[in-house]
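Got a structure for you, written out below as structure tokens; questions coming shortly.
Right, chain A next:
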Amino acid sequence: MTHRSVEVPVIARVEGEGALHLRLEDGEIADLRLEIYEPPRFFESFLRGRHFSEVPDIVPRICGICPVAYQMSAVHGLEQLFEVQVPAGTRELRRLLYFGEWIESHVLHVFLLAAPDFLGYHDAIEMAAHEPELVKKALGIKRVGNDLMAAIGGREIHPVSPRVGGFSKAPRRLDLDPFLSRLEDALAELPGIADFAAGLERPSLPRPAEMVALVHPDEYAINEGGLASTDGRAFDATTFEAETREEHVAHSNALHSVMADSGEPYFVGPLARVNLNEERLTPVARECAARLGLHAPEPDPFLSMAARVVETALAIEESIRLIRGYEPPEPPCAEVSPRPGRAMWVTEAPRGILYHRYDVAGDGTIVEAKIVPPTAQNLRHMEADLRTFVPGVLDRSDEELQRLCEMVVRNYDPCISCATHFLRLEIERT
Partner candidate 1 sequence: MSPKPRVAVFKMASCDGCQLQLLDAEDALLELAGAIEIANFAEASSRLEEGPYDVTLVEGSISTPEQVEQIKEIRAVSRFLMTIGACATSGGIQALRNGRDLAEVVRQVYPTPEYVRSLERSTPVAEHVKVDLELTGCPVDRGQLLGAIAWLLQGSVPRPPTTPVCIECKRRGYVCVVVARGEPCLGPVTRTGCGALCPAFARGCYGCFGPSQPPNTEALARRFLELGMSPVQVAEKFRFITGYAPAFRETAERLEREEASAT
Partner candidate 2 sequence: MSLDVSASAVSEAEILAGVAPRVATVRRVVQEAYETYTYWLTLDDPVVRRAYRFEPGQINMFGVVGVGEIPISVSSDPARPMRLAHTIRATGRVTNVIKGLRPGDRVTLRGPFGRPWPVSAARGGNLLVVAGGLGLAPARPAIYRAIRDRGAFRRVIVLVGARGPEHMLFRHELDAWAQWLRFRGIETHLTVDIADDTWPYGEGVVTTLFPRASIDPRVTTVFTCGPEIMMRFAVRDLLGLGVPARRIWLSIERNMHCGVKLCGHCQLGPYFVCADGPIFRYDEIGELMGVAEL
């Protein structure tokens, strides 16, 4: 019997901390464990008893990479429960803020976290020594996303202006106008970036899976819409907890999100979104998709990176449109009076759908909270990918195998900080 084990004690270039243990016996997977040692932080517990108005300041702290996503799921849910009419222009401004986060997060992933994988560098800094122009360009685009968030939210990490009811203060037109030329310059780079990404040699993983994303009749869904799946499912936030289910796997300590009826894992994120919203892609996004060879429906999760490039183009194009039509909401924030009940909402974080539920008392106090982040939903899928992928690359050296496994995980841009408060994953198989 031959034993071989691959240990990745720290999966680098992901947000948060996780490890991968893989043990092979006679060419079979004997043990595959994606362990998350990110400590629990108990947000759902200490949300209880806090006033609803504090929620937009609490939940972004779950994740420094996609704070806006947390704020958006929370404020929309609570506003729906309280029947708040947000001032005209708020919707658009929120979309713009969120796109800033998409741009920032997607470019971060594509260039700083994932691309070094494909090119055999340890990191983007090493990569920059060889490809300085490319890396500088990418960082410049990322900067635009960050600056957009800062202009609207005060800062890119944990913005301060989003409130239940709108914004504490809205930017003036003249605060946003300077972004137009910067965004246009960034957009001009996108086709080139798509070609760069298309040129990367990537593994492929033909494992058809059900993908879930938000859909909206008029726009590329981000803050509002219903949920649809590539298998033809349609539901919404109010039935999210009925449609999906958290499951205990045999010999596992983990909770995985699976579809309630089939018990199968599902997949969320940019690729799911592009697949389900292809017809809403903007022109340059569409062009990028073509250059990347991304044709919906695209089942190969390794095209996630391509989907991020496509969505970056879309986010930039949409931002330009939104800034052109921007009228500051006046007043910036609606009056909000709480009422008791249950708030449920889903928005599209850069990594996929993010579900929030709040049970609220009559005085506006949070009684119970539940948050299901995208990475938690994808973990089961990630592990399934690994099991499909590993047998095909067993002939590689340990080092190479380790790198490839990491690539599979990183391809999801998993945000372990987000996932943690939700589950602790340890898989043991013999």
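As a working rule, a residue touches a chain if its C-beta (ideal position, glycine included) is under 8 Å from a C-beta of that chain, and two chains touch if they have at least 3 such contacts; residues count from 1.
These made the cut because all candidates are chains of the complex that A comes from, given by their letters.
Since the model is a prediction, treat every value here as computed from it, not as a measurement.
Given that all of 1 or 2 sit in the same complex as chain A, name the one that actually touches it.
Candidate touching the shown chain: 1.
In the complex formed with candidate 1, which residues of chain A make contact?
10-17, 37-46, 48, 50-51, 54, 57-58, 60-65, 67, 104, 108, 112, 116, 122-126, 128, 132, 135-136, 139-140, 142-143, 146, 154-158, 160-161, 163, 167-169, 246, 248, 253, 255, 332, 368, 406, 417, 421, 423-424, 426
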